[in-house]
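What follows is one structure encoded as structure tokens, with my remarks underneath.
One chain of protein is taken out of this complex; the other chains stay put.
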Amino acid sequence: MTLSFLLLAAIAILGAAAAMNLKSAVHCVLALTLGMVGLAALYLQLGAQFVGLTQLLVYVGAVAILAVFAIMLTRSRTGETVAHGSASSRISGALTALLVFAVLAWAIFTGVSPQPLSGAQPEASVREVGVALMQRFVLPLEIIGVLLTAALVGAGVLAIEEKGGDR
Amino acid sequence: MSPLSGYLLLSALLFSLGLSGALTRRNAILVLIGIELMLNAANLNFIAFWRYGPHPEMLTGVMFVIFSIGIAAAEAAVGLSIIVAAYRHFRTTDLDKINFLKG
Partner (left out) sequence: MPEMVDQIFVLLKHWIMGYVPGSLQPLCSAILSVLPILVVFPLLFAITTVLERKGLGRMQNRYGPNRAGPWGILQPAADGIKSLTKEDIVPRSADQLVHLLAPVLIVIASFLVYSVVPVGRNMVVADLNAGVLFFFAIGSMVELAVFMAGWSSRSKYSLLGAMRAIAQMISYEMPMVLSGVVAIMAAGSLSTVTIVNMQAGYTGIWPHWYLFTPWGITGYILFMIAATAESNRCPFDLPEGESEIIAGYFIEYSGFKFALFFVAEYLGMMATSAMAITLFLGGWAAPFSFLTWIPSWFWFFAKLIFMLMIFIWIRGTLPRLRMDQLMNFGWKFMLPLSLINIVCAGLWHYLPAGFTRWSVISLLLLLSCFLLSRSLRRSKWFQERTYRFAS
């Protein structure tokens, strides 16, 4: 429990909580981005430099921008603010989430680690990550390449405006 | 409390926050944001277990997170384009109002 962990965890929780509770959709996306930056910093703190920077690149540079573009494209006439669901659905949703958290926390506190935790800071240099990607994980890498290409084409096809269709 | 359980607790909290957002929000984009948050909470678990686990030199946790980020990006792109397409049809992104099987 170092100070840096507490600080970064506070940033991540603050961002996530704000993203789930703010009224304006754009504010939610910006808050989510703050949370993602906090998570990326946590990855860096844990020694996973490549993953942390990838997280920053993908979530701040791509997903947040995509989300705000989608919000801009789907603005309702009343503005960007969005209401929550009805009171009953809000309460039941919050209760479910609380229950899930309680179960997870109970599991974390009562669970016992089979081996002693390793204390040494492991190194995940870019070279090692690259070698692993090209040797042991080459098949998943290719599959994810195909998946991303399919997603690119699919997203384009879905979002493109049909010319002759009835609106 | 060991450092590992701190990370796990944070991850559980983020997961529950994402779940609550996905369950209570009515705007489709915000539901998608909640799902992204849940995915990221799982990623934090992988990294924490890689850091404190028995075989960090195998890089399994790191690899899993890299692929997971890739899938999350694909999911966000396709999900948001579906929302935009649905908006074009229904003129709303309110999930309660998008309730026809036949458009």
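A and B label the chains in the order they appear, each numbered from 1.
Here is the rule we use: a contact is a pair of C-beta atoms (placed from the backbone, for glycine too) under 8 Å apart; a residue touches a chain by one contact, two chains touch by 3 or more.
Because the structure is a prediction, the values reported are computed rather than measured.
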item	value
Contacts of the hidden chain among displayed chains	A
Selected from A:Met20, A:Leu42 or A:Leu56 as touching the chain missing from the view	A:Leu56
Which residue of A:Leu7, A:Leu95, A:Val126 or A:Val153 touches the chain not shown here	A:Val126
Given A:Met72, A:Ala102, A:Met134 or A:Ala150, the one touching the chain that is not displayed	A:Met72
Positions on chain A where the hidden chain makes contact	26-27, 30, 33, 49-50, 53-54, 56-57, 60-62, 64-65, 68-69, 72, 125-127
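Following the convention adopted for this analysis, only the chains that are shown with their structure count from here on.
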item	value
Cα-centroid distance, chain A relative to chain B, in whole angstrom	5
Residue numbers on chain B that touch chain A, as the complex places them	1-10, 12-21, 23-27, 29-30, 32-34, 36-37, 40, 43-44, 47-48, 50-54, 56-57, 59, 62-63, 65-67, 69-78, 80-85, 87-88, 91-93, 96
Complex contact set, residues of chain A against chain B	1-2, 5, 9, 12-13, 16-17, 19-20, 25, 28-29, 32, 35-36, 39, 42-43, 46-48, 50-51, 54-55, 58-59, 62-63, 66-67, 69-71, 73-74, 76, 82-85, 89-90, 92-94, 96-98, 100-101, 104-105, 108-109, 113, 115, 117-118, 121-122, 124, 128-129, 132-133, 137, 140-141, 144, 147-148, 150-152, 154-156, 158-159, 161, 167
